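See structure below.
Shown here: the complex without one of its protein chains, the others still in place.
Now for chain A:
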């Protein structure tokens, strides 16, 4: 386990021991990942609550709060959401590539 990957996400104090409710601090990230991840975590029916915040604009990190039903692990929900988000990106990427290949769009030229 490299130290760099270890520091990217930290679990903030106050989390329940089984991590069914926890706040994760993600370093060097912003609304870009925060909001997308929050949406994907909320798509999980086992999640009771999920919200994110950028605590201060001069501090380069975000916080994601996840609370689970049935004492499930919020960390597992986070890992699942990341995987699903990657699938989503992959899907959009291939749909875009197909559309570009289909060549069914208006083309025009502009001088720079």
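A few remarks follow.
By definition in this document, a residue touches a chain if its C-beta (ideal position, glycine included) is under 8 Å from a C-beta of that chain, and two chains touch if they have at least 3 such contacts; residues count from 1.
Rule of thumb we're sticking to: contacts and distances are computed from a predicted model.
Per its UniProt record, the hidden chain corresponds to "DNA-directed RNA polymerases I and III subunit RPAC1" from the list "DNA-directed RNA polymerases I and III subunit RPAC1", "Tectonic family member 3", "Ribosome biogenesis protein BRX1 homolog" or "Exosome component 6". Mapped onto chain A, contacts with the missing chain fall at residues 1, 5-9, 11, 19, 26, 29-33, 35-40, 42-45, 73, 75-76, 78-79, 82-93, 95-100, 104-110, 112.
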